[in-house]
Each structure stands twice: as C-alpha cells, then as structure tokens.
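Excluded from the complex is one protein chain; the other protein chains are retained at their positions.
Let's look at subunit A:
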Amino acid sequence: MPLNLSYEGHSFPPGEPYLVGREKIREFARAVGADDAAYHDPEAAAALGHPDVIAPPTFPTVLTIPLAARLFAEHPDVGIDFSRIVHGDQRFAYERPVRAGDALVCRPVLEKLSSRAGLDSVSVRTEIVTVEGELVVTSWAKIVARTEA
C-alpha cells in the first residue's frame, strides 16, 4: 500500500498510561551496561536530587518503539509495513530524566511523510507526558521503509 501523505500533521490520542517501574529501569540499564548507582539504587538517586531511580537517557525507546509498531498496525492505511522498516534518526529532548513512579502517556504526531526513490519515510514527534500533564521528554524519530521488493 502506498504511503498516505494525507496523514501528515495527524495526531493520535494518547493510549493507556505506562507505569515506569524500578525493575524495568534496572533491567534496561543492565541491558545497556549502565551501572551508575542512580539507575539502580533509590538512595543513590536521592543523593543526586531525584525522588526515585532515574532511567538512562534512551529509556523512552521502551515506549516509543512499541507505540510506532502499534500505530502502524492499527492504521494500515498510513501505508507503513512495520516489518520492513529501519530507524533513520532519533532525537530526545529532556525536561528531566524519566524516573520510577512516572505514569506516562505518549502523544504522537506524524510530522512529515515523504515518498521518493523506493523509500517511504515518516517522522514521528512524540511528547511523553505524565498523567498529571507534566512534559518529561519529547522524541523525534524518522522511520524509513523500503518500498521495492
């Protein structure tokens, strides 16, 4: 299915809140080899001014990758086959670190869609906010799909 350029600028409603747990942060930190105490030990995090353990910088990928997979599966008319995509670029801008106890929702917008030379690309901006409405981090991701066999 061709890329549906009319989705440019389209936003999607936030899904169910993601509750950030200490053990998920620890699991992610171990998986990337991040052994700073603030990612693992609430007391060490508190000594640096954080209310609970904080997540390594790229942790929001735990929310944004499954979100993108779900969006393109639930909206096949966008025209992105998630099984054929690669990640083109990624940016995070942080208001503060994600931390254990955050209940986060994602507000995705398809900022830019383009189709050229056998490649479709979609740039997704996602604001990640607490259920109380505090912006924590903004993610920009470019998803690229090859359209030729």
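As a working rule, a residue touches a chain if its C-beta (ideal position, glycine included) is under 8 Å from a C-beta of that chain, and two chains touch if they have at least 3 such contacts; residues count from 1.
By our rule, contacts and distances are computed from a predicted model.
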| item | value |
| --- | --- |
| "TRAP transporter large permease protein", "Tryptophan 2-monooxygenase", "MaoC family dehydratase" or "SoxAX cytochrome complex subunit A" - which is the UniProt name of the missing chain | "MaoC family dehydratase" |
| Listed residues A:20, A:34 or A:124, member touching the removed chain | A:34 |
| Those residues of subunit A which, in the complete complex, touch the missing chain | 27-28, 30-34, 36, 38-39, 48-50, 54, 56-58, 61-62, 65-66, 84, 86-94, 96-97, 140 |
